[in-house]
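One structure is given below, represented as structure tokens, and several questions about it will come after.
Note that this complex is displayed minus one protein chain, with the remaining chains in position.
Letters A, B and C name the chains as they come in the text, with residue numbers starting at 1 for each one.
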Amino acid sequence: MQFGVIVFPGSNCDHDVYHAVGAVLGQPVEYIWHAEKSLRGFDCIILPGGFSYGDYLRAGAIARFANIMPAVVDFARRGGLVLGICNGFQILLEAGLLPGAMRKNDCLQFRCQDVYLKVENNHLPFTLKFKGGEVIRLPIAHGEGNYFADPATLAELEENGQVVFRYCTPAGEVTAAANPNGSVANIAGIVNREGNVLGLMPHPERAAEEILGNTDGLKLLASIVEWWEGGGRYGG
Amino acid sequence: MFTARIYITLKSGVLDPQGEAVKKGLAALGYECVKEVRVGKYLELRLDAPDTASAQAQVEEMCRRLLANPVIEDFRVEV
Amino acid sequence: MFTARIYITLKSGVLDPQGEAVKKGLAALGYECVKEVRVGKYLELRLDAPDTASAQAQVEEMCRRLLANPVIEDFRVEV
Partner (left out) sequence: MEDKPWREMGLTDEEYERICSLLGREPNHLELGMFAVMWSEHCSYKNSRPVLRLFPTKAPWVLQGPGENAGVVDIGDGQAVVFKIESHNHPSAIEPFQGAATGVGGIVRDIFAMGARPIALLDSLRFGPLSEPRNRYLFSGVVGGIAWYGNCLGLPTVGGEVYFDPSYSGNPLVNAMCIGLIEHQKLRRGLAAGVGNAVMLVGARTGRDGIHGATFASEELGEASESRRPAVQVGDPFREKLLVEACLALIEEDLLVGMQDLGAAGLTSAGSEMASRAGTGMELDVARVPRREEGMTPYEVMLSESQERMLVVPRRGCEERVREILERWDLEATVIGRVTADGSFRILEADKVVAEVPVRALTSDCPVYKRERRRPDYLEALQQYDLSALPEPGDYNRVLLDLLGSPNIASKEWVYRQYDFMVRTDTVVGPGSDAAVLRIKGAKKGLALTTDGNGRYCYLDPEMGGAIAVAEAARNLSCCGARPLAITNCLNFGNPEKPEVAWQFYHVVLGMSRACEALETPVTGGNVSFYNETGGKAIYPTPVVGMVGLLSDVSRRCTQGFRQEGDVIVLLGETLDEIGGSEYLAVVHGLVAGRPPRLDLDKEKRVQQVVRAAIQQGLVEAAHDCAEGGLAVALAEMALSGNLGARVDLSGDLPPSRFLFSESQSRVLLAARPEKAGEVLALAKAAGVAATGIGFCGGDRVVISHRGTGLIDLALEEMAAKWRGSLPNCLG
């Protein structure tokens, strides 16, 4: 299964996710330069974490206009798998591939720590190796991860099972104290209505090896491969 | 050459964590008289345009496309 | 109740990396007409005060003490 990792100016988790997919998961993976205009031969596109364009103005605001982005939008519309991690998630929001927007963390500081997440939807290409309602642990590292959607959008997300990950306590309770950034409804990750575009603030690639003390994130990446190898395809 | 001033604020229904923090900070300094704070962005652009009206129109377009995020922000432009 | 508007800008000569990035972003969208961008802050305060003059004076004091960083920023207050 061919993965592609987009490199924007200021991306800095591009190497990490490349390593997790390539060296750890053993899948073919290539970097895709932001200035390219087309995407060919890829089965899954990853928008990595980092500070594209310094996160100046708003996180993801400038990156969404990169040359490569129309091809990403097109790839997503045709049903290709797109995974946005952290800054990648912010870019997907700005690009309109996912609904809502990000604000600064409610503590107004950057937060680097482990969080617990409840897997709310395990019927996706990205989550099929998780059990429904499973509690997993992943690291976060962001200053603007305070997700916002207006009430109507939120209701729609909930109704369609588009809320994929929610911040929770180790016991799986979704509480205000377990919310590291003020996101509405403790939302940590969402998927589009069609189920092929996932954005999440936590970093699965940082939890993909024993030596890092956590392999919960590897399950997410491995789900994608399992889904693909099981013949899963979206759209045309 | 025109100068455009752009004011970007969070929409009124959107909770403003920065504004809240500033309000608390001011209260801690004894300014309890401050009842509400909203923190936004202020941009100054210098641009070439044939006339004021078209400068205004162009800058508004820039705001819609890039400078403001319509999901959470409102903007106002003065040329 | 008064509404105060505060405009905080970087002092001239101080590097504005955000402004630079926004200018490049606009150019990439085809707005080459934009020659300079400076990004600052815009705050709206609702406060109690006996009269406009004292509101103005109070808010200016808040700017000096907390809201603006005098080392690199200038501010302007309108009540």
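Simple rule for what comes next: a contact is a pair of C-beta atoms (placed from the backbone, for glycine too) under 8 Å apart; a residue touches a chain by one contact, two chains touch by 3 or more.
In this text, all values refer to a predicted model and were calculated from it rather than measured experimentally.
Taking every chain of the complex into account, the omitted one touches A, C. Touch with the chain omitted from the figure is made, among A:F3, A:F42, A:Y56 or A:F75, by A:Y56. The omitted chain makes contact with subunit A at the following residues, 9-10, 12-13, 15-16, 19-20, 23, 49-51, 53-56, 109-113, 139, 141, 143, 203, 205-206, 208-209, 211-213. One chain of the complex is left out; on subunit C, the residues touching it are 10-11, 13-17, 20-21, 24, 69, 71-72.
One rule holds for everything that comes next: only the chains that are shown with their structure count from here on.
If you average the Cα atoms of subunit B and of subunit C, the two centres end up 10 Å apart.
Inter-chain spacing, taken between the CA centroids of subunit A and subunit C, is 34 Å.
For subunit C, the set of residues touching two or more other chains reads 22, 25, 29, 39. Contacts with at least two other chains are made by residues 57, 61-62, 65 of subunit A. Against subunit A, the residues of subunit C that register as touching in their complex are 17-18, 21-22, 24-25, 28-29, 39. Residue ranges of subunit B in contact with subunit C, taken from their complex: 1, 7-9, 19, 22, 25-26, 29, 31, 33-49, 58, 62, 65-67.
Per the touch definition, subunit B reaches subunit A in the complex via residues 10, 13-18, 20-21, 66-67, 69, 71-72.
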